[in-house]
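All protein chains but one are shown at their positions in the complex.
Labels for the chains are A and B, by order of writing; each one numbers its residues from 1.
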Amino acid sequence: MSSEVGQQHPLSLYFWIWGLLFVVSAGSYFTDFMEAGYLRWTLILTFMLVKAGYIVAIFMHLKWERWALIYALLLPPGALLVLMGLMAWESWDYTWLSRVVYFGEDPYPLRCPDAANPNCVPMAH
Amino acid sequence: MAQAEIPYQEAMPLHHPHSWVTKYWFSQDHKVIAVQYGITAMAVGLIALLASLLMRTQIGFPGAIEWITPDRYYQAVTMHGMIMVIYLLTAFLLGSFGNYLIPLMLGARDMVFPFVNMISYHVYLLSVVILLASFFVPGGPTGAGWTLYPPQAILTGTPGADWGIITMLLSLAVFIVAFTMGGLNYITTILQARTRGMTLMRMPLSVWGIFAATVLGLLAFPALFVSAVMMILDQVIGTSFFMPAIASSFEPSASEYSGGSPLLFQHLFWFFGHPEVYIVALPAFGVVSDLISVHARKNIFGYRMMVWAIVWIGVLSFVVWAHHMYVAGMHPYFGFFFATTTLIIAVPTAIKVYNWTLTLWRANIRFTVPMLFAIAFVITFVVGGLTGLFLGNVIVDVPLSDTYFVVAHFHMVMGVSPILVIFGGIYHWYPKITGRMLNDTVGKLHFWITAVGTYVIYFPMHYLGFVGVPRRYYHNEPLGESAFYPASAELLNQGISIAAFIVGAAQLLFVYNLFVSYWRGRPAGDNPWEACSLEWRTPQTPPIHGNWSDTLPTVHRWAYDYSVPGEKEDFIPQDVPHRA
Partner (left out) sequence: MAQAAAAGHATIFEDWGSDVTTFKGVPWGKAMMWIFLLSDTFIFSCFLISYMTVRITAAEPWPNASEVFSLTMFGAPVPLLLIAIMTFDLITSSGTMALAVNYGYRRDKKKAIRFICATAFFGAVFVGMQAFEWTKLISEGVKPWGNEWGAEQFGACFFMITGFHGMHVSAGVIYLLIVAWRLHKGVYDKTNYEIVEIVGLYWHFVDLVWVFIFAFFYLW
C-alpha cells in the first residue's frame, strides 16, 4: 500500500520496554512465594495486565495506531467479559454449591486436604 | 490516502487461469469460488432435505418403512439440522453470496487475498467430505441432535457415539478453519478495499448484512471450536470436561469420568449458537432489503436505521445465548437476565420489519420472482419472530421448550426465511452470473409451492407444540390410548408429511430451472432488473476475472436512488455523478 506505512521508533524505547517486561515478569513470579489471599491475587492480575498492556501497546504498536483500529480491536472482547462473569457466577454460586448440597461433599476439607499448607485456600471465598 | 491506495487496488496482481483446472477448480476468482461454494452447499443441502423426508415419513406414517429404525431416525434428525444450519445456510449466505457480492458491490477487483480465498473453499470441501464420511464409519453418523449435547452425545446408546461424533466434531473444526480464512478475507476487503466514493454508509445493505454476519462468525465460531476440541478429548482420551461422574455409572465399560460440567458445553454451544442464528439471518436481512428496494422501485426506508439495526442485533446477539437453556438447569437467576436481553433484541429486529413494510408501502411493485420470495420472507419472518417473543419469556418457554412449538419457531425464522432469501437472491443474480434469465413460469410455480407449502408444514406445528407433542421423538406405531396428546395430532402429522413430500419434490423444479436456463434461458442483458448497485455496472456480463476495466468505478451516491422525482429514468446507478 502507500509507501510511508510503518513504524519508526528509537531503539532505546524497545530496550526500555524489554527491560520493564523482565522486571514485571520477575515480580509476577515472586507472587508465587506469597501467601494466597487478596493481595496476591491482586498482584497477579496487576502484573498480568501491565505486561499485557506493554506488549500490546508498544511491541504490537497499538499505541500508535489510529483510534478506528484501536476501538475495533478492544471493544469486541467485551462479549468475553460477559461470558466470563456469568460463568464464574454460575459455577460458584450454583453448580458447585449444588454439588456440595446434593452430593454431600463437604467443601472445605476437600478444598484444603492439607490444612497446614498456606497456599491452599478455598476458592472464590 | 485514497490517491495512493486506489492505484494499488487497480493494479492488484491477479492470478489468471492457464487451464481448465485453474479456471474452474483451483480458481482464484471470487466469482468462481462463489459458485463452487454455492453448488457444494446445495448438494449437501439436498442430502439434508432427503434426511428430513425420511423423518417426515416416520412421523406421519410410523412403521411404514421398516428401515427407519430409531437409530436411523436420530441420525437423520442430527444430520438434517447440522447440514442445514452450517453446511448449507452459513456456507451459502457467506461463502456464496458473500464471495460473489462483496467485491462486485464495492467496486473491488477481487478479494484482498484471492489465494487464501481459494484455499478457504477447498477446506470447506474437505469439511463436507469428512461430514459425508461419517455416513460410512462404523456405527454411522452421530444421532445426538444438532446441538450435540454431552453426556448423551458420547455415551453408547446414542447412535454414532464413537466414530460418528468424532467425524462430526472434526468436520466442524475443519469448517471453522475454512470459514475463518474466508471471513478474514471478506472483512478485510470490506474495510480496506472499497472503491473511490464508496463509504460504509453507501454500501448496499447486502454487504452490511454479510459484513456483520462475518464478524459474528469470527467471534462466535471459536466457542464451537473450543467445545468441539474438548468433546473430542472427552470422547477419545477420557478427559472429563463435560462428563460428570454420573455418566460413568451409565456406562461402566467406558472411561472413568468425574467432575465434568454438561452445562458448560451448553453455555459454550449457545454462546456460538445464538450468534449463529444471526449469522444466517443478517445476510438474509441485507439481501432481502436490496431485493425489496430494487423490485419495489423505491429507496429502502430508513437506510441508516437499517444499518444500525444490523449492528445492534450483532452486538446483542452475544448476550442472549442462554434463552436456549431455560429448562437446562442453569443458574435460576439467569432467566431474568436473558429474558430481558432477548426481548431487547427484538426491538432492532422489529425496526427492520417495519422498514421493509414501509418500503413496500405504496411502491411501484414489480411482482418478479425475486420479489415474490422477498415478500414471502417478510411475512414468514414476522410469524417466526413473534413466536420468538413467546419463547423469550421464561414462564412461557418452560412448557413449550422441546416441543414442536420450538420447531415451528426456528423453522419459520431461521429455516424457511433465509432459504426464501437464498432462492430470491439466486433468481435475482443468476442473470449476472450466467448472463441468462431463469425461467419465469417455472420460477413462479416453484415459489408458490414452496411458500404455500411452508405454511401447510409449519403452521400446524405451533398447535402440535401447544398440545404437548415433544420434538425429536421416535415412535413406531400410533400411541393410541397411552398418548399424552390428542389423536388429532397424528392426523395433522400425516398432513404435514404429505405437504413436506410435495415441497421437497418441488425443489427439483428449481434444480431443473438452474440447469436448463444455463443454456436455454433468455439472454439477460447488462441490467435486467434496472438496479442501481455497482454489481450491475461491470463492463461485461458475466464479469471477467478482475471485474472492472483498467480503472475502478467511482461511486457518487448510495445504492437506492430509485424513482427520484424529476429524473428521466426511474433508477440512477451508484457511479453516476450528481448533476452540477
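Convention: contacts are C-beta pairs under 8 Å (C-beta built on N, C-alpha and C of every residue); 3 or more make two chains touch, one makes a residue touch a chain.
Source: prediction; values computed, not measured.
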item	value
Displayed chains contacting the withheld chain	A, B
Residue in contact with the excluded chain [from B:Gly260, B:Pro348, B:Gly392 or B:Pro573]	B:Gly260
Subunit A, residues in touch with the chain not shown (by the definition above)	1-9, 11, 14-15, 17-18, 21-22, 25, 28-29, 31-33, 41, 44-45, 47-48, 51-52, 55-56, 58-61, 63-73, 76-77, 80, 83-84, 87-88, 91-92, 95-96, 99-100, 103, 105, 107, 110-113, 117, 119-120, 123-124
Touch list for subunit B against the chain that is not drawn	1-2, 5-6, 112-113, 180, 183-185, 187-188, 191-202, 218-223, 225-227, 229-230, 233, 237-241, 255-256, 258-261, 264, 267-268, 271, 555
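The criterion applied here is as follows: only the chains that are shown with their structure count from here on.
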item	value
Distance between chain centroids, defined by C-alpha means - subunit A, subunit B (Å)	37
Parts of subunit A lying in touch with subunit B, wherever the complex brings them together	1-3, 76, 79, 82-83, 86-87, 89-91, 93-95
Subunit B residues touching subunit A - in the complex, by the definition given at the top	1, 4-5, 8, 215, 219, 261, 263-264, 267, 271, 318-319, 322, 330-332, 334, 337
